[in-house]
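Every protein chain except one is present and positioned as in the full complex.
Should a chain be cited, it is by its letter among A and B, assigned in written order, with residues numbered from 1 in that chain.
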Amino acid sequence: MSQTATVDHVVAPDSGKGAVDYIRNGKGIVSWLTTIDHKRIGLMYLGSVVLAFLVGGLFALAVRLELLTPSRTIMSAAGYNQAYTLHGAVMVFLFIIPSIPASLGNFLIPIMVGAKDVAFPKLNLFSLYIFWIGALITLSSLVLGGIDTGWTFYVPYSSRVSTTAVVNVTLGAFIMGFSSILTGLNFIVTMHKLRAPGMSWYRMPLLCWALYATSLVQIVATPVLGITLLLLIFERAFQIGIFDPALGGDPVLFQHFFWFYSHPAVYIMILPGFGIISELIAVHSRRKVFGYKAIAFSSVAIALIGFLVWGHHMFVSGQSELAGTIFSFLTFIVAIPSGIKVFNWTSTLWGGSIKLDTPMLYALVFLILFTIGGLTGVFLGMLGVDLHLHDTYFVVAHFHYVMVGGTAVAFFGGLFHWWPKMTGKMYSEKGGAVSAILVFIGFNMTFFTQFFLGSRGMPRRYYNYLDQFQPLHAFSTVGSWVLGAGFALGIVTLLVSLKNGKQAPANPWGGLSLEWQTASPPITENFESTPVVTHGAYDYPLAQGQKEHA
Amino acid sequence: MNKPHINIDSFWLPRQSSTLAEKVDFGYYAAYWTGIVFFLLITGATVYLVLKYRRRTEKDKTSPIAHNTALEVTWSLIPLVILIWLFFVGLRSYVYASVAPAESYEIKVTGEMYLWTFIYPDGTAVVNELAVPKGRPVKLIMSSKDVLHSLYIPEFRVKQDVVPGLYTTIWFNATNAGDTALLCTEYCGSGHSDMLATVKVLEESDFEKWIEQQSGPSDLPPEELGKLLYAKKSCATCHSVDGSPMQGPTFKGIFGRNEEFSDGSRVAVDENYIRESILNPQAKVVKGFPAVMPTFRGLLKDREIDALIAYLKTVK
């Protein structure tokens, strides 16, 4: 491979001679379940979240199928309410929140900063077990009565009226919260204390910056969700009266608590996606990132300002007009750093050497879908316009553009990008490219339609809907099949490569960050000897023999 | 069940049927055109750059330019200015929507699983039908009896959560006579999507007539009046007459049917049981159905209950 020519100046060890790679170092299921190697833990997280994605995806397809006709199609109203609630809860708590940080982040952060492992490897394994336990408790609701409250668990419906297994799901989410907290804590300490010699903050890959910001939010926001869910559990089990208006409590307080976590949680979900897109665009354009510091600090800015905008979920909830006004204003301010990122990514393409490998295709899909997601967020941030659009399909479409078109697409892009590194196998470019295109088409069919539905007054969480909306709903349902096929093809392409894929070179894309300077797959402690870093993660001009640019 | 209809007369939005609608839509289109411009800029630039700078050889040299302060300040400040403008546009219609004129006609609204009750100043209570005079500001004072609901009238562009233990308000000034839809937009349980009402916008004189009529047509035979009440008082939201199960048991063949209750006891349905179930629905709950029926105490007069019983005897 000629790409290796671009990296021969890097002061890094000649990797992969002698030591055994991390996959073959230790055989049998016990060696995996007791491992403290961050790469193996990352891989186990990866398997878990992809499984959760499939479960959540099946619920999504069921929901869309039910909505093919205005009244009953395949299930009862109660069944429908459970299907969309489980879709939301599984996707949010079991897939999106852990997806990028716990799987790719776990695998990559230590390698990217030149460390042998995360700061607390045993704690890392412990986090995985907590995640599994929480996930199992959540999923136990499937056989113990389901849940029909919506993933937001609004009281007093969730605390008094619903007869489903609300406690299982909230308790599971509460437990998984600790996994999230401990993972974030581990990452922050790792990046502070274990960077290799020469790895200054500004030489770190932007994925690290993004995950640093994510970890901050995880640590600060998740405990509040923890206490909120705990209060809800007590409210439901013992009727303690904090949230139930019949006992003097306040249901709007629950919403404040819930969104104080869950809005920052939106950034837990999207910031890692930002990080991945920064990597994909830079590496597949072989271009020094335009505005490195702007991208890095905008992540941190989003993480911080993101704590002050939770009330924009509650413009029509009964909170005061003044509060609504302040939250709306701050919402517009937090839009700026996201905009800056998009401009910087686009500018990074200028003067690059762009190759449309599968990861790059996913990055471009992200760029377009996230731009739509961001711009439609502006509608919802406007107080007056939100009066009309709140809790309609417009909101549903908007957050799917951000969460699926943003995070899930970034996750798949990242998966294709680092798959050769993680498994040592190259996948079929054709399969990857077709999956990216199918996802793009299917996604827009499914969700762009929903902007029409919402603008025209279709409320969300409706089992029976007005007949006039059927054509749009039917189109959206057909789109969901294309979208499902796209994601399925992506997963199949990767799985097939495990069996038939060619051996991956150490650096298939010609990247400069440290993970590309070690073997594919890496050895157990990542590097033969501690790497010494002499340049930034994206110093392509230097690697191409150009003179230092002032 | 007859579902209401939303009139849609533009590509994106429902008909503007209140004085607020125009103001909200101005904000919508402000964001819309801003969005279109930025979207075209970003995707246009992306597509152009991807085509122009595609990889020719493995030895391509790439640009070392890593920042440009003037450019970066520009693309931060221009969006900031636009966003602050949009904030004020949104704020303007919000302020208009928040402050009801003092002379507004006040209607009390109660949301409960799964119906709306509208109580007029003269005490008239109507279920799932909101008649309002055209061209006169109307203020809804809303509260919930059980869980959260949200009252939404798309053609008026108004929406507000209806919260137990709290009064929330909205106001509007309807501009088009005719029927439109009122929907619940805060999830409230398995009948959430059936919690609909029809908004009737009437000319002032028709509105006065409508209010008078609500005291009830008296000359109908009991079966006919019962059938009318079945539809008007929203029994039809949860009870079918064709045998299909909904939120509640079907009315088909109900009279004389032997029902089993959640506590295991049984009774053959008679006049007393129907009366009790209307006034105190939780006393005996049919097995397999959630105990969610609201009481109709105060909403139905004795004569009307008799009429309903007479009607139910005819549903076979």
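The criterion applied here is as follows: a contact is a pair of C-beta atoms (placed from the backbone, for glycine too) under 8 Å apart; a residue touches a chain by one contact, two chains touch by 3 or more.
In the analysis below, contacts and distances are computed from a predicted model.
Undergrad: Given that one chain of this complex has been left out, which of "Iron ABC transporter permease", "Cytochrome c oxidase polypeptide III", "Signal recognition particle protein" or "Predicted dehydrogenase" is its protein name according to UniProt?
TA: Hidden chain, UniProt protein name: "Cytochrome c oxidase polypeptide III".
Undergrad: Among the chains included here, which ones are touched by the excluded chain in the whole complex?
TA: By the stated touch criterion, the chain not on view contacts A.
Undergrad: Please pick, from A:120, A:350, A:448 or A:475, the residue that touches the omitted chain in the full complex.
TA: A:120
Undergrad: Check each of A:62, A:83, A:111 or A:231 against the chain that is not shown and name the one that touches it.
TA: For the chain that is not drawn, the touching residue is A:231.
Undergrad: Thinking of the whole complex, not just what is shown, which of A:249, A:273 or A:324 touches the missing chain?
TA: Among A:249, A:273 or A:324, only A:249 touches the chain that is not shown.
Undergrad: Please give every residue of chain A in contact with the chain that is not shown.
TA: Within chain A, the residues touching the omitted chain are 115-121, 123, 181, 185-186, 188-189, 192-194, 219-224, 226-228, 230-231, 234-235, 238-242, 244, 247-250, 253, 257, 525, 530.
Simple rule for what comes next: only the chains that are shown with their structure count from here on.
Undergrad: Could you pull out which chain A residues touch chain B in their complex?
TA: 2-3, 5, 77-78, 81, 148-150, 154, 156-157, 160-163, 245-246, 250-252, 285-294, 316-318, 321, 324-325, 328-329, 332-333, 335-336, 339-340, 342-344, 346-347, 349-356, 364, 367-368, 371-372, 375-376, 378-379, 381-388, 390-392, 452, 455-457, 459-468, 510, 540-541, 544, 546, 549
Undergrad: What part of chain B is in contact with chain A in the complex they form?
TA: 3-6, 8, 12-14, 20, 23-24, 27-28, 31-32, 34-35, 38-39, 42-43, 45-46, 49-50, 53-56, 58-67, 71-72, 75-76, 79-80, 83-84, 86-87, 89-98, 113, 146-148, 150, 152, 154-155, 157-161, 163-166, 168, 181, 183-194, 247, 290, 292
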